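Heads up, one of the protein chains got dropped from this complex, but the rest are sitting where they should.
Right after this comes chain A.
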Amino acid sequence: MSDIASRVKAIIVEKLGVDESEVNPEASFTNDLGADSLDTVELIMEFEKEFNVAIPDDQAETIGTVGQAIAYLEKNVK
């Protein structure tokens, strides 16, 4: 697992209060991990803070699963 992936998972575990075993790439924040719309916004903000990137709203809307978050950040974090 990449460094980015493990950091993303740690944030999700912390913010959504879920077990690490649930945080697999296919897991949807809202459907599988119990997030509501505000939780999702907060997750995106935490990713921005952790990785020092700005995720535009139109991009943020495409990030709905753990795997999508990892893929986006692996591509955009320098």
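Definition applied: a contact is a pair of C-beta atoms (placed from the backbone, for glycine too) under 8 Å apart; a residue touches a chain by one contact, two chains touch by 3 or more; residues count from 1.
Here, contacts and distances are computed from a predicted model.
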Tell me the UniProt protein name of the chain this structure doesn't show, selecting from "NADH-quinone oxidoreductase subunit J", "3-oxoacyl-[acyl-carrier-protein] synthase 2", "Stage V sporulation protein AC" or "Nucleoside ABC transporter ATP-binding protein".
"3-oxoacyl-[acyl-carrier-protein] synthase 2"
Residues in chain A touching the chain absent from view:
15-17, 38-39, 41-42, 45, 48-49
